[in-house]
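Just one protein chain is left out here, and the rest sit where they should.
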Amino acid sequence: MKSRNKKECVAMLLAGGQGTRLGVLTHDVAKPAVPFGGKYRIIDFPLSNCINSGIDTIGVLTQYQPFELNQYIGNGQPWDLDRLSGGAYVLPPYVKGKEGEWYKGTANAIYQNINFIDRFNPEYVVVLSGDHIYKMDYDKMLAAHKAKGADCTIAVIGVTIEEASRFGIMNTDPDDRIFEFEEKPKQPKSTNASMGIYVFTWSVLRQYLIDDEADPKSQNDFGKNVIPKMLADGKKLYAYRFQGYWKDVGTISSLWEANMDLLNASSGLNLNDPSWKIYARNSAEPPHFAAGSAEIQNSIVSEGAMVLGSVKRSVVSHSAYIGLGAIIEDSVILPDAVIKAGAVVRHAIVAEGAVIGEGAKIGETQKAPVKGEWQIAVVGPGVKIAPSVVVAPAEMVKEDK
Amino acid sequence: MKSRNKKECVAMLLAGGQGTRLGVLTHDVAKPAVPFGGKYRIIDFPLSNCINSGIDTIGVLTQYQPFELNQYIGNGQPWDLDRLSGGAYVLPPYVKGKEGEWYKGTANAIYQNINFIDRFNPEYVVVLSGDHIYKMDYDKMLAAHKAKGADCTIAVIGVTIEEASRFGIMNTDPDDRIFEFEEKPKQPKSTNASMGIYVFTWSVLRQYLIDDEADPKSQNDFGKNVIPKMLADGKKLYAYRFQGYWKDVGTISSLWEANMDLLNASSGLNLNDPSWKIYARNSAEPPHFAAGSAEIQNSIVSEGAMVLGSVKRSVVSHSAYIGLGAIIEDSVILPDAVIKAGAVVRHAIVAEGAVIGEGAKIGETQKAPVKGEWQIAVVGPGVKIAPSVVVAPAEMVKEDK
Amino acid sequence: MNGVMGVIFASDNENKLNELTIHRTTASLPFCGRYRLIDFTLSNFVNSGITQIGIVTRSNYSSLMDHIRMGRDWDLNRKNGGLSVFPPFVLNSSREMYKGKIEAIYSIQGFIRRSPEEYVLLSNSNIAMNIDFDEVMAAHLAAKADVTMLVHKAKTTTSRRLVVETQDGEVKDLYISVTPSSEDKLLGLNVYLIKKDLLLSLVEHEYARGHVDFEKDILMKQLGSIKMHPYLVKHHAAIVDDVRTYYNESMKVLDPAVREELFYGDSIIYTKVKDSVPTLYKENACVKNSLIADGCEIDGLVENSILFRGVKVEKGAEVRNSIIMEDGKVMENGSVCYAITDKNVTVTAGRTISGYESYPVVIVKDKTV
Partner (left out) sequence: MNGVMGVIFASDNENKLNELTIHRTTASLPFCGRYRLIDFTLSNFVNSGITQIGIVTRSNYSSLMDHIRMGRDWDLNRKNGGLSVFPPFVLNSSREMYKGKIEAIYSIQGFIRRSPEEYVLLSNSNIAMNIDFDEVMAAHLAAKADVTMLVHKAKTTTSRRLVVETQDGEVKDLYISVTPSSEDKLLGLNVYLIKKDLLLSLVEHEYARGHVDFEKDILMKQLGSIKMHPYLVKHHAAIVDDVRTYYNESMKVLDPAVREELFYGDSIIYTKVKDSVPTLYKENACVKNSLIADGCEIDGLVENSILFRGVKVEKGAEVRNSIIMEDGKVMENGSVCYAITDKNVTVTAGRTISGYESYPVVIVKDKTV
């Protein structure tokens, strides 16, 4: 008689720390809960990729107050993760022994949850990051892992040789076996950048995690410790080449760029794909309304929004309000934000529930955009900007102003 | 526009510590996960009471490794708790600030989860214990709380004056307003014992928890600190009188007794009640089988069990096996336990997956039972007892023998 | 509202909706860009705590089954209660379709009887409103009524409507009107709250005598013998019973005040979640006074219109005063005016569809013009 809880593959999603590089956007929420693309949150991408790849058991490792993610994920229904066994579990570091400790590094985060993984007795564990926007079939990567008889398979994406020194680079033999891993090399030998997506044979990883934890000198990090150790031991590590859109949205400018990529068919980021839907918790709002005074071009607008003003090259999220005569350009307006009449918002991110007063001016209101020199202003969640106040380009507003 | 996450009432289930009085039964699992009554676990009772009372948002506070409870509760489907918003959340003490800390007391456990409760913006919070067997409509208690305009309502059950000194006793005026609370009084003034079930007006409790936490002398316990403080402040505390079966199953003998109460219609514990079903995660087993050699009387037997021997006055849980010629009397056989041919089990609890070897003798094998003098032997989860080994009455076996 | 169960009649008046209900019941008629009509009734029920719900179908109910699945999107996938869908047969094994509401109720009397609730809320599915049934119940109890019937103030038209005349807060007279009135009257919304036992005994009595029409054979006949209380719905309530009312009621939703009442009232209106992407406005988009669902791609002109999910309006195309249902496509320089195009209609490049405000043209499902 077989075990009734067994899963072939469990995914562990490293939802990261407080995401300090995203500033006010992650002041109250974990990075994966940051809104994206009008109706999504970042975590919708790995969760949707998992279920679309046939993986229905996911541990979400978060350092942060788990309540927001707990509530957003809920019973997992929006992602079809409300399964009889399995589903999505939020796993903050919990108290054990005397007190418990923060996740010291990526490897330690998985180490602290060995018992969770063992309950499903999986053969493979997929380790994912919580701050990337991409669509990927992990099942194909798993198939490659099995076909090679690998201990670890690492997804890589081709970057330019100039970019390569900003990434972890995998140097491989012609069969894609990794013989060397270099973290941000000055003289990169190849352009295979690690995407932070790993498939491990669980029995192998499990032992490495235990050994790594026992090593007082280790930083308990996959890239810095576990992968180099496995390479040194002659384990079979393979690169899995990914083609397609992939972007780390760990900074304000990359988050803004990824939103802009949605407006541009040639960016490669196409979410309107029935064969690979990205799911999100639905806000139960009526369709959006474009008033008689609205002007909207080259933009995306989501449900429940109300547009009376002008919107160009921008993302207007669900339940946002753009008042009469307001001008929104090259900006991302997050859910429930209110832009009052006559306000001007350019090159900015206006966070959830922020209120921009009448006639206020947010961000670059003069110059035309020059690629690579964008400076994105950010108005934090719930922040109220008084009428006619000016927020400078690249300014990050934490408090009412 | 109203808040879409609001819940009128949220339940917080104090799933307790490691339940040391239950010995080996709680060595690997939290007390609420201990099996009961052939197919249930203790936590099925408060969870089922909640959903039957219309409360669909429940925080389960456990000190212990959360994985087993996490997996048992899963998406909440067996209890109809797989709701679009709300559901059952396992909340272990998590790391915050520098390190995080154990729940110091019952009040501190709720205190540490104020953010969780606030997310649902409830008017009332029901605080429950995780080690009681009973059926109760919390909605009626909530209605009484509202009708009295109470700050706190405490469920009480009538006990005999002799028993009263073992309980927290509520002394009330004729309107059921509590004027005094005595913990285990030597000279009880009344027989209203607290059942450990509280309804609080959340805004009131929230402030008391914050004040209690700030008090370095407090033990952060509801019974010892919060309730006496509320009484001293003249807050409106009312007793809610409960009629019906209620039993604390925090000890081996009370757990055994509660199981035996299922066999006795006059005990008042009737689970076969279509209007108040107790739900449990289903084991997906075929019906149980009574072989040609089976003798079963005055017992309950659950799905997937296989009975070849003799079972009297006992509870045989799902997927248990009772071999040819084995004799089971006045005992509780937990799921997946195997009693091999010719073994004798009397006045015992045989835990999950334990194996009793051929001809072994467990528990009281001589004397007839005398009420009040039962001595229950316990064989721990997964423990293997070799053929013909004798386990004495009241012995607790932790390891193979 | 633990004591109330709901019964929804999925099909009513559908003859008059002709082309729009060829492939579906009234209940599953698309409405307001992303909803089906039944979403309003289901959501009002769920938001008022009514979770034991039977839906009686009549015919063409595949699209309804597909829409509601087992109610997961309304949180109705429950162990106790939840949704029960009844096929359109009189009694279980027969193949005869039920003829009127009395027969429909009679055919599911077992379900009604077995349910633990004391009260039944009966509702047609051709109503869009946002209402708290807790208040209806409170009014019912306060009035010590036997039946509470929901009414609103409106003018009669040529549609068949139940006119409710009251005196001292009680129903004095009931009759059917098919002639337009110049002033507002109290018109029935076909929603009734009644005790289960009373309902079943009335239905049994009339059914045994061959009667099938709930309004005529029960309500009108019982005038004076049972106490009927009219409950006035003050917020917007839309009744859809023919193509003209469908068009007019849809267009009313372009008014922000009406939308406020329909969508931001007591109930959250749920619908089947389709996980569409947000709508993309392209270079040449020009959209005015329109309600636009997710998943659209717009590169043309849209004015005073409602676009359902997944609609494409190409460059140079124009959509005016129209309703374009799911996956509709207006190709380059195509033009649609005063029209209702059903799901998946394509207007090829340069073609024009044009009706009149008083007589909007309807293009049936899957057609290419």
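We just call them A, B and C in the order they show up, numbering each chain from 1.
Operating definition for what follows: contacts are C-beta pairs under 8 Å (C-beta built on N, C-alpha and C of every residue); 3 or more make two chains touch, one makes a residue touch a chain.
Being a predicted model, the structure only gives us computed values, none of them experimental.
Visitor: Taking the complete complex into account, tell me which visible chains touch the one left out.
Guide: A, B, C
Visitor: Any idea which of B:Ala143, B:Ile161, B:Ile210 or B:Ala291 touches the chain not displayed?
Guide: Only one of B:Ala143, B:Ile161, B:Ile210 or B:Ala291 touches the chain omitted from view, namely B:Ala291.
Visitor: If the hidden chain were put back, which of B:Leu81, B:Ile227 or B:Ile278 would touch it?
Guide: B:Ile278
Visitor: Hey, which of A:Gln187, A:Gln243 or A:Ser275 is the one touching the hidden chain?
Guide: Only one of A:Gln187, A:Gln243 or A:Ser275 touches the chain omitted from view, namely A:Ser275.
Visitor: Determine and list the chain A residues touching the chain excluded from the picture.
Guide: 1-2, 4, 54, 80, 82-84, 275, 277, 279
Visitor: If you put the missing chain back, which residues of chain B would it touch?
Guide: 37-39, 77-78, 263, 271-272, 277-280, 282, 284-303, 306, 311, 315, 317-318
Visitor: So that we can see where the missing chain sits, which residues of chain C does it touch?
Guide: Within chain C, the residues touching the omitted chain are 22-23, 59-62, 65-66, 69-72, 77, 79, 82, 84-87, 92-93, 95, 275.
As a working rule, only the chains that are shown with their structure count from here on.
Visitor: Specify the chain with the shortest distance from its C-alpha centroid to the centroid of every protein C-alpha atom present.
Guide: The most central chain here turns out to be A.
Visitor: Counting in whole Å, what is the centre-to-centre distance of chain B and chain C, each centre being its mean C-alpha position?
Guide: Those two chain centres are 47 Å apart.
Visitor: Do you know which chain A residues sit against two or more other chains?
Guide: 77, 284
Visitor: If you look at chain C, which of its residues touch at least two other chains?
Guide: 268
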